[in-house]
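Every protein chain but one is kept in place in this view of the complex.
What follows is subunit A.
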Amino acid sequence: MKLELGNIFIKDIQFGTESKIENGVLTVSEEAVKAIVLEDEKIKSVNLDIAKPGESVRITPVKDVIEPRVKVEGRGGIFPGVIAKVDTVGSGKTYALKGMAVVTAGKIVGFQEGIIDMTGPGADYTPFSKLNNLVVVCEPVEGVKQHDYEKAVRIAGFKVAVYLGELARELTPDETKVYETYGIMEGKEKFPELPRVAYVQMLQSQGLLHDTYVYGVDAKKTLSTIMCPTEIMDGAIVSGNCVSACDKNPTYVHENNPVVHDLFEEHGKTINFVCQIITNENVYLADKMRSSDWTAKMCRMLDLDAVIVSQEGFGNPDTDLIMNCKKIEAEGVKTVIITDEYAGRDGKSQSLADADVAADAVVTGGNANQVIVLPKMDKVIGTLDYVNTIAGGNEHSLREDGTIEVEIQAITGATNETGFGYLSAR
């Protein structure tokens, strides 16, 4: 499967009477975007705002971050099974609006997390501080259930992203990158000497605010399966997550998964990037056994030499991670696992809730319990009402001077377990 990804760099966003992209500037018609969001009767009102890198702005509580894209050639459309009809995506030509995102925000539950600071020390911990963000803050109608509201905001974000992506359909990309994987036999013949490597992506799948959708299907109801890695670039996997902001994958991370992109960088040079394997993180222990058995079996059937396994979340998924690692290694396939740590504020506690000697190659996204003081920002998009109740905060978090003391687990993307961030120990 071959996908040409055309990148269109957005240098700035502004509001105007007509939505358009000209010379790298995205003009957004507030009226048009609001009309799209308000198509859902569960959303009472919507406010739009723009947050740019370096501005003294805090966005919270963040639900999702989405990169607008448009399918220009080939089968299907962006977010298949969710916005576009179900059809296999990942081939043909897609354009992406780089340097910007649609950020959905607003309270769904009272302990909701997710802070994006556009400047200051907090901005270093979230890659989304480097983007021009169109922030969509939704208010639900009275009495709407959290499940329905979560879905309404989730879908609203995708619809706005698709609307903005469509503005690029007739443009010429600033750069084009080509991603191609091959059939099993074809790849073996093409790269006979190269080690066969796959990416095992574990998807959050535990319940409300802990869900992920694959072609529109709730991942907790799926068996482990294989995908062509280019499918994610057309939005085949989307997020329904917003608890544990630091280590959940927003839709933006699925679209731009750095493990996939880095494996493609080495594809045909040092490795044969065979495929992506997706598996879930259900709470029922027999589901974990079945999914990890299935994943390990596929690794063997695909005659892989090595896999990279990425986790999503904390606690419950630690067990899936170790099950996957042990079982895949037992099939003679080398593993590198990517996780993050909850090692206590002093960093001295056991990092994961599970462990095994087979997990001897581990990459960490950082210690989510690490404490940070975020300075007061001139402007807040969303509300600070919940800062004291978010994970990693407490009743003293929001201080009188407007600064916030929290653990970095409250910051969107701070310890992302696909490595999607700018901080490292190097």
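By definition in this document, contacts are C-beta pairs under 8 Å (C-beta built on N, C-alpha and C of every residue); 3 or more make two chains touch, one makes a residue touch a chain; residues count from 1.
Operating definition for what follows: contacts and distances are computed from a predicted model.
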Per UniProt, what's the omitted chain called: "SusC/RagA family TonB-linked outer membrane protein", "GrdX family protein", "Cytochrome c assembly protein" or "ABC transporter ATP-binding protein"? "GrdX family protein"
Kindly state which of the options A:Met185, A:Ala286, A:Val357 or A:Ala425 is in contact with the chain not pictured. A:Ala286
Using the touch definition from the top, which of A:Val162, A:Leu209, A:Ala359 or A:Leu374 touches the missing chain? A:Leu209
Missing-chain contact among A:Leu171, A:Ala353 or A:Leu423 belongs to A:Ala353
One chain isn't shown here. Among A:Leu38, A:Val109, A:Leu171 or A:Ala361, which residue touches it? A:Val109
Write the list of subunit A residues that the hidden chain touches. 109-111, 146-147, 204, 206-210, 220, 243-244, 247-248, 282-288, 313-316, 318-319, 342-344, 349-350, 353-354, 369, 388-389, 391, 394-395, 409
